[in-house]
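One structure, pasted below without further comment.
Not every chain of the complex is shown here; the ones you see sit where they belong.
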Amino acid sequence: MADPRFFDRLGPFTLRALAEIGEAEIAAGADPDRELIDVATLDAAGADELSFLNNPKYLSAFESTRAGACVIAPKHEDRAPKGIALLISKTPYRAYGIIAHAFYSDEIDASPSGAADLIDPTATIGTNCEIGPGVSIGPSAKIGDNTSIGTNTVIGRGVQIGQRGRVHANVTVTHCLIGSDCVVHTGARLGQDGFGFAPGANGHTKIPQLGILRIGDDVDIGANTTIDRGSSTDTMIGDGCRIDNLVQIGHNVVLGQGCIIAGMSGISGSTHLGDFVMVGGQVGIAGHLRIGDGARVAGGAGVMTDIAAGASYGGLPAVPVRDWHRQSVTLRRMIKNKGTSDE
Amino acid sequence: MADPRFFDRLGPFTLRALAEIGEAEIAAGADPDRELIDVATLDAAGADELSFLNNPKYLSAFESTRAGACVIAPKHEDRAPKGIALLISKTPYRAYGIIAHAFYSDEIDASPSGAADLIDPTATIGTNCEIGPGVSIGPSAKIGDNTSIGTNTVIGRGVQIGQRGRVHANVTVTHCLIGSDCVVHTGARLGQDGFGFAPGANGHTKIPQLGILRIGDDVDIGANTTIDRGSSTDTMIGDGCRIDNLVQIGHNVVLGQGCIIAGMSGISGSTHLGDFVMVGGQVGIAGHLRIGDGARVAGGAGVMTDIAAGASYGGLPAVPVRDWHRQSVTLRRMIKNKGTSDE
């Protein structure tokens, strides 16, 4: 289930209600009055929760799920475990998105309580903190001792920030737990929705983003950088990471300890970096990849494959840095030779 | 003329005054006391409006314009339609910029009315809206029913936002009309000036940006993304578009319905995308291009040509994706062969 410090859940809903909401059909044998209390992944769902199967890669997880109900495409109906209630949809991810949205409504990331009440009475502020003017701190948020929050920064509901933190001006932090000794530079956006939706020919259906963002100790996050919270698992930034300005980190990304990410780089959803990975400026790393400990990526590279621990990559698409330099040299030679004969 | 909900116009000015302001010369036969009330494009200008010709591509539009006056370079004087009053300048775009600035002065994008009056009394707020603390809403702005505006967000003069909108914290929206069911994530900047100026050896002259930004229904705009308003025509984002974090969309860009733009991509001025175009992360698309319906652009690509409907492109410069993969394979093979003989 989504972390109740950050998300309010509605429901329960009957299978019949969810079928109607998700524009799906109840498969034969399922009890329309069965009550579901939450959505969850195939692995995590229990008997009173609803899951979904969209990617055939997860068929075996589907066959062994303990979920009480599941949204699936018609073609996978025969793989269902016994006793599960099926909702049949030609667009199961879209149907799941709509249903998840019924459990977890959108909520605006700030206590809308009016200018007279910037700091929620249920928020906890440590000793020796500086809180600038115009700072808003949401319900149940906790700010550690000796932490400063700059002017006009917005701290959402349930957010926790450790000791000796420096959160500069005009920052937004929601759905996020931050360790001690962290610096968040001006204009950074932490914990907002990731880019998650079920694409469709008649429109793209938003999938509620129900994970959070976890940031370790001694992390430095640059100006106007954006780090999305997780979609179901959490986005995680390890201890000691240094992240420069205008970096984008997608949902469910995991950074190990001590990673260095230079300015304007982007890490797409669900990619994992090991410890002490170094990423140059304006690098793009595609989604769902694994980058090993101590790997290095040269500035401007576009990474489309896993990278082994300790390896150095560069170029678009990225290849081992040595090969990239050879490619460049080869190209330069070719046009020199051509030039001689052409002109 | 510029939309009076967003822009205040000064004037009228005599041709003599405008010649002086723009450091241009009045051509023989023109009446220096002729009054002009506005600037406009060659196509749209009427008898009491001033236009300009900078690019020879528009010579035929110049020949048939109904503009009362026009700033042009000396070499095009003989192409002028009858009765038009000419201002002659060696730098007509620069002269136009200065003149347009006389009609439309800079204005800061917030009601500067002091902290006691964050929401202008002429603004309209629908029913069941949440308005966070520190939110500023400008004169004549309209917020639809059930829309929420996050803490410290600034909504400029004349802005309209439809129903069920979610505008998160620390956002800035000016010169912009937004449909219903839209989400604007934290730190997004909508409707500011585009990058428009007349370059010059002694300095670059700003051209007033007199268009607006129009956003359809069911659009999702990511954190810290920037979308500039139009320079004379409008910037337009079609229904159902999904735009990720840290995206830049230039002035006069048009996105059709259901486009998906992944993080850190940039679309340069006056480029048009059709419906359901998919753009990967960190893509750059040059200005004044046409990208057809359903086209796809791979992450990291640099697009410098039009793309036909349904085509897939990748690489820098971008070529059909199949060719890009072949180029990469070819390069990898070449250095392998070289490697064998070199070492």
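Each chain gets a letter, A and B, in the order it is written, and its residues are counted from 1.
Simple rule for what comes next: a contact is a pair of C-beta atoms (placed from the backbone, for glycine too) under 8 Å apart; a residue touches a chain by one contact, two chains touch by 3 or more.
No experiment lies behind these values; they were computed from the predicted model shown.
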Taking the 2 displayed chains as part of a homomeric complex, how many copies does that complex include in this file? 3
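One rule holds for everything that comes next: only the chains that are shown with their structure count from here on.
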Taking each chain's centre as the mean of its CA atoms, how far is chain A from chain B in angstrom? 31
Using the touch rule from the top, collect the residues of chain B that touch chain A in their complex. 118, 130-134, 148-152, 166, 168-170, 183, 185-187, 218, 220, 222-224, 240, 242, 244-246, 258, 260, 262-264, 276, 281-282, 299-300, 315-316, 328, 331-332, 334-335, 338-339
In the complex, chain A residues that touch chain B: 106, 108-118, 134, 136, 152, 154, 170-172, 174, 187, 189, 192-193, 195, 197, 199, 201, 203-204, 206, 224, 226, 228, 246, 248, 250, 264, 266, 268, 282, 284, 286, 302, 304, 316-317, 319, 323, 326-327, 330-331
